[in-house]
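Attaching a single structure in C-alpha cells format; questions to follow.
Yeah, one chain of the complex is gone here, protein chain that is, but the others are all in their spots.
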Amino acid sequence: MTGRAPTGVAVLHRAAPVVLGLVLLVAWQLAVVVGDVPAFLLPSPTAIVGELVDLWPTISSASLSSGRNALVGLLVGAVVGIGAAVLAATVRVVDALLGPLVAGLAVVPIVALAPVLYTMYGAASEVGRQLVVAITVVVPVFVTTLRGLRQVRPVHRDLMRALGATRRQATAAVTVPTAMPFVFTGLRLASSLAVISAIVAEYFGGPRSGIGSFITTAAAGSNYARAWAFVLGGVVVGLVFYGATLALERWGSRGGQP
Amino acid sequence: MSAVAVEATGVGRTFPGRSGTSVTALEGVDLTVAAGEFVSLIGPSGCGKSTLLRLVADLDRPTSGTLTVFGRSPEQARLAHDYGIAFQQAGLLPWRTVRANIELPLSMHGVGRTARRRRASDLLALVGLTDFAEHFPDQLSGGMQQRVAIARALAEEPSLLLMDEPFGALDEMTRERLQTELVRICAETRAAVVFVTHSIPEAVFLSDRVVVMSARPGRIRDVVDVSLGRGTDRDDDLRQDAAYFDAVTRVRAALHDEAGHAVRARGAEVR
Partner (left out) sequence: MSATTTRPAGTAATGTATGAPSMARDRAAGAGRGLRSVALALASVLLLAALWEGTKLLVPDDGWSVGEVRLLPRTTDLAMPHVSDMVARLVEPVTSARGAPALWEAVVLAAATSLRIAAVGWVIGVVVGFALALVMQRFRLAESAVLPLVILSQTVPLIALAPLVKGWGNKLELGSFVWEPWMSVAVIASYLAFFPVAVGALRGLQSPDAIHRELLRAYAAGWAQTLLRLRLPASVPHLLPALRLAAASAVIGTVVAEVSTGMPGGTGRMILEQANFASSDPAKPWAPIFGAVALGLVASGVVVLLGAGLRRYRRAEVAA
C-alpha cells in the first residue's frame, strides 16, 4: 500500500484515546479532591476502585449473571434473526409482513415489555430478561443479514447461471460467502445492545441478581461509589462482548471485502 | 455435435419500459457462427451486442426469433456446459484463491479433486499465472484478474467461448498482450468464439469475421470477412501488416452509415 503516514503519526493516533482517557480520569480525580465535591455528587475514581476491590466477589457474580442473560439473549436473537432473514429473502410474503414489524420494533423501547414478561414467566425467572435481550437483538441481526443476502453482485449471479448451478450450489458458492461479513457486523452491533438491554431490563423488576439490580440498590442507598463500581463491571462485560464479536467479524472477512 | 456453433434467425429482444414505452435492444438478427470460428460483435453503445451475447448464454430470453447453440436451445446448451463465459468485470469470487476460482466450474460439475487440481495447474500455466495460484483476487492487477477469468472460462474445454468486452477495463499494452495470448489459446483449443468489443483494432486482430451492429434498434448492419489467416499464424507483427490496416479500414467504413455520418466506436484510432 502506498501513501501510508509515517509510523510516528500512526502511533500518536493509536495512543490518542488512551491519553485523552487518562487525562479525563486525572482531571476527574483532581476536580473531586480539589473542588471538594461531595461523594453523592461525583465519587472520585479512587473511591470507585476501592469499592471495586472490596466488593469484587459480588461484582463478578453479578457481571456473570447479566453476562449470561446477555449471551443467551444474543444467541437466541441471532438464530431467530438470521432464520427470519433467510426466510424473508426467499419468500416475498414473509418479507412484506416482517418489514413493518421489524421497522416498528426498531423504534420502540423493548424494555417496556420487561414487567409483563416477568408476569408471564414468574418473578423469579431470568427468561423474561433474556427474552427482552433476544427481541432487541433480532432487529439489527435481521436487518444486516437480509441486506447481506441481497448483496450478491449481478456478475456473480450471471456466473452461477452461466455455470448451470443449482439453487443449492449457487447459495453455497456465492450467497452465503457474500452475506457472512454482514452477519458478523450485525452480531457486533447486537453485542453491546445485548449487554445494555440485559442490564436495563433489571431495573424493571425480577430477581435481584444482575448488575442493574445492584446499581439500583446502591443508588437508592446513596452509595454512588459502589454504584459506579458495579457500572464498571457492566462496562467490562460490554467490552468483552464487543471485543469477541469484533474478532469474529475480522476473522470472517479475511480474504473478501464486505 | 453439429458444425454450427451458434445459429440465430430473426432474433429480437424487446424490454418493456415504464408507463408503456418499450426498448428494442435487438431486432431481426440473423447470424451463423461456425465451429472453431472467431466472430467479433462490434458497434456503438446501445447496439445490442452484449444483449445478443447474453441471449446465446441463456442469461436472457429472446422475445422473437429462434436461437440455437450446437443445435440445441440455449438453455440446454447452458445446462450441458457447452460454453465458457468471461464477463467485462472479471467476476472472480473474492473469497477464493486464484486456483479455487479456476476450479469453480469443475467442482460444481462434479469433477474429482485430483483431476481438478491437474486441470487448474494446466490452465494456470496456459495463462502464465502459476506463481499466483494461492493469491486472492484483490492482490492481482486488472489484467491478471482477467487472465484468471479466461482460464476459468476454459476450465471445461468448451467448444464455444463467450466473451463480453473482457479487456475493456485494461490499458492498451496489456490489452495487446492478452489479445495475442487469447488468439493463440483459441486457435489451439479450436473453440468457437463470440467476442463483444468496442475496439476496431481488437476485433480485426482477433477475428475471422467482424459483425458490425448499429443502434436504435440494435441490428446487424454488416459482416466483414477479415481474411488474415488462421489464429495460430497471428502474432504482434500482424499489427503492422498492410492487410491488417486494410481490414481495419473496411470495418470502420462499415461502421459509418449511408449518409456518411460516423457512428462512433471507441478506440477507433489505429496507431
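Labels A and B are assigned to the chains in the order they are written; within every chain, residues are numbered from 1.
Methods note: a contact is a pair of C-beta atoms (placed from the backbone, for glycine too) under 8 Å apart; a residue touches a chain by one contact, two chains touch by 3 or more.
The shown structure was predicted, so the numbers you read here are calculated from the model rather than taken from an experiment.
Touching the chain that is not shown, out of B:4, B:23 or B:133: B:23 (per the contact rule at the top). Residue A:101 is the one among A:26, A:53, A:101 or A:247 that touches the chain not shown. Within chain A, the residues in touch with the undisplayed chain are 12-14, 16-17, 19-21, 24, 40-42, 96-101, 104, 106-109, 111-113, 115-122, 125, 127, 143, 147, 192, 195-196, 199-200, 203-205, 211-212, 215-216, 219, 222, 224, 227-228, 231, 234-235, 238-239, 242.
Just so it is clear, only the chains that are shown with their structure count from here on.
Taken together, the chain A residues at the contact with chain B in this complex read 153, 155-156, 158-159, 161-165, 169, 173-174, 177, 255-257.
By the touch criterion given at the top, residues 54, 57-59, 78-81, 83, 85, 87, 89, 91, 93-95, 104-105, 108-109, 136, 138 of chain B touch chain A in their complex.
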